[in-house]
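Below is one structure; the comments refer to it alone.
Omission of a single protein chain aside, the complex is shown with its protein chains in their original locations.
To keep things simple, chains are lettered A, B and C as they appear, and every chain counts its residues starting from 1.
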């Protein structure tokens, strides 16, 4: 940590900062400049936080130097991780050597629609099925998902297709029932900072897909992952899904740079959601190509057998020709950047 | 609603949109321009949502015209509301005729610190006490609040001072216990879109202080209020606390325009949090003056008897001289814009 | 300046940084922490910039500590400035003791419209007239202003009313002609970083109204002012007019906190443009009240005798009742925050 004193800070004020730092066992190195002094702190950063240095007289600013996360940091875990999803004997990897294609309907509506979307996804090359039974919706008047009935539909579709299930959980009280049916728990963008929910999935024993908050910095996102990790669960996959900016042409702005930035600081796998980022089906294929190019570990895509009838996010769901084009991209492009398709390990 | 067809849309595609609209009992008026056709829809907007018009062939865009919220809208409730906070016989109003000053520590740390902060707040003119027993923190390593013990401290401070209590609830599972002790439940910025929590406070029977999500549009914020209202609770006060922008000089950018914008579309009271918006104690007084000027119904401010020792947000907590200046502003300026100080109704 | 080394930086890399700093006459203080070293630099900051420290091996980050502007900084000029606008004997102040009301049409369209708008402005209490002869428009198909003919209209209206003229200049080649007619040169939001234009107005000998770039940080804005000051012109008034954010309810988000933030770091006067910030005439009065409350040195407002016929920004121009309400606010509220109306000094 570095403490920057204001130009008019007195020697007493500087000494006060030094004394506070030393009172918790830290060391303080003072550099006096022409205009102002700066103080470098060495020691246990957690103890410094409690000092409230920014509130001391004469202090202009405090810069944190180290990353605030630990368990998810590359620094203490220099090998990038692979997370395995699915039941023993049928697990699909998400990690640095492979490219994992996850697809399915935004929402589970009926058994027929879900099975049909799963068949579409599978024939396009997907090895994990996504589908929402609990939907966080901006409007209380919109379709909120089928709940536990939706989970049972997903489980039956897994039996029929063999695809492990990724599904969202929106309330800490539902974690147990969702974990009983699903292979991977998704935390949606609106819940990235719902700390009670993060702790609950951290104790669930299931892999977690953690979407970035639509206005979270990368550091805040990694801190959210740290909440999960702290409860003993390191099977976390991050998902970049677009951030909120001033540009209205797309629903969100896909922050493609987040992929290499995360890979430079954390060992966790990271995938991209081109459907929710753009909110337009004509962008799904080019953004998937960008995700593969930039080095993402996978993508998660909306498909629906009949987008016109979808109860959720129909305009971005792929079908027919578009899906065939996507299938081709997902099969052919990863090898050009040194990755294999992710398939089941039995 | 208005459906905009793409320039190359065919007559069949236009007819298909019209047929879909009519199939749910709506009317569709087609205007054919030189370049493209637009279709105006008349009827029940909820039924149109399920049509997924944006996914139909030939459709370029769909514009919603009406506001998506109802219960909180000024349209069906043209009189601005007053919300009363506190026990029978000692209620404090928040509404269009008064200016309500809420103050207290960011976090409840000890009984002494809380009582001392409450006395500071009260002598500066505050008529409601804020203080957090449950704290949503970005880092799992930061102080998370005292929980139920904190609620008991708040209750004892209310007995000592007579100030009704505003405190945050962060998890739907805690709503019952918080509602038992507090006079007003606060939903923090990170939980504005935690729909399960919104529904739980909607059923609690207590007034709710709903902070704006730091990256929520005003419309999304009003939709969050609609979630609470839909459960039968219309005692909602909105709180503008700054949004996330590119400007680093302040912790958030106080969107002062949100106050008149909300007042032009909703009947709910709206207050301002100058402490969290700026994140700097030197901005609290000028931003409070701005809030009074713009026509806010109150402010909520951090005070702490000893900011150096605060476990949470010390740098923005007022004390001594600053608080005296604030007290003066809050007493003298509201009358210049036609408002009285909000005091207890017995 | 503070140089933060990466965790794995070697002693040689640290020594290399120190040597570079010393090679230009600076001093470097090394603090070695558990995880990484930080190096505090003392000496002439300009010489450090040329060192390109961020590109050296082992360097993780470089934090600048001092403000990058000098002439406009409060540090070397602790008294807040007053800028006087208008011809000798009829000057209007903009500064810390007064509140200056500037009004007029967005664009000069005809002599009649301009005179009529000026009369409206004057009778509402304005002491400076705004009006654009050169208009920067997003579309090449929109009205671009009358150019020199517009300047002549403004000059004749000044003769008729006695109001000094504030008008925009958009091209360095036009500075001379505009300076010949106008009393104050306005730099619009789109030209805040047009450095050639800034230098040209810096040499014009006329006071400058410098609007904030709609996506400029406060620091970048003060650096733009520094460009003008560096050419010998310190008669600069800053104008906050809203920044670009994700919120669609207003044309821009008025960053009201910018007023006290600027006042804490620069001696230059600062005013607010409530018309362009909100883009809605119903927000002009509340945002003007907010500007007075927060401590701005004035406001600049669009008025038009017939907004329906305005060639530019009609929807935000005030007339009739609204203007009467504004006149009352501008007359009555400043005294409540300790300011007098700004009137002519003869």
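Please note the rule applied: a residue touches a chain if its C-beta (ideal position, glycine included) is under 8 Å from a C-beta of that chain, and two chains touch if they have at least 3 such contacts.
On a predicted model such as this, the values are computed, not experimentally measured, just so you know.
Chemist: Have a look at B:244, B:289, B:304 or B:339 and name the one touching the chain we're not showing.
Modeler: Counting the whole complex, the residue in contact with the absent chain is B:244.
Chemist: Which residue among C:40, C:260 or C:307 touches the omitted chain?
Modeler: Considering all chains, including the one not shown, the answer is C:307.
Chemist: Kindly state which of the options A:43, A:147 or A:295 is in contact with the chain not pictured.
Modeler: Final answer for the missing-chain contact: A:295.
Chemist: Have a look at A:148, A:219 or A:322 and name the one touching the chain we're not showing.
Modeler: Within the whole complex, the residue contacting the unshown chain is A:219.
Chemist: Specify the residue from the set C:31, C:81, C:127 or C:191 that touches the hidden chain.
Modeler: C:191
Chemist: Using the touch rule from the top, list residues of subunit B that touch the missing partner.
Modeler: 2, 4, 7, 27, 29, 31-36, 38, 40-43, 61, 63, 65-66, 75, 244-246, 248
Chemist: Footprint of the hidden chain on subunit C, which residues?
Modeler: 46, 49-50, 52, 54-56, 68, 136-142, 170-173, 190-191, 193-196, 214-215, 220, 223, 226-227, 230, 244, 307-311, 314-315, 317
Chemist: Tell me which stretches of subunit A touch the chain missing from the display.
Modeler: Residues 215, 217-219, 243, 245-250, 253-261, 264, 277-278, 282-283, 286-287, 289-295, 332-333, 336-337 of subunit A touch the chain absent from view.
We take it that only the chains that are shown with their structure count from here on.
Chemist: Can you tell me which chain is nearest the middle of the complex, judged by mean CA position?
Modeler: Per-chain C-alpha centroids compared to the overall one single out B.
Chemist: Can we say the copies subunit B and subunit C touch using the same residue numbers, with more than half in common, or are the two sides different?
Modeler: Same-residue interface.
Chemist: Please name the chain that ends up farthest from subunit C once chain centres are defined by their CA atoms averaged.
Modeler: In terms of C-alpha centroids, the chain at the greatest distance from subunit C is A.
Chemist: Of all chain pairs, which one counts the most C-beta contacts?
Modeler: B-C
Chemist: Based only on mean CA positions, could you tell me how far subunit A sits from subunit C in angstrom?
Modeler: Comparing mean C-alpha positions, subunit C is 40 Å from subunit A.
Chemist: Can you check how far apart subunit B and subunit C are, centre to centre, with Cα atoms defining each centre and the answer in Å?
Modeler: Each chain reduced to its C-alpha mean, subunit B and subunit C end up 31 Å apart.
Chemist: If a residue has to touch 2 or more other chains to count, which residues of subunit A qualify?
Modeler: In subunit A, 244 touch at least two other chains.
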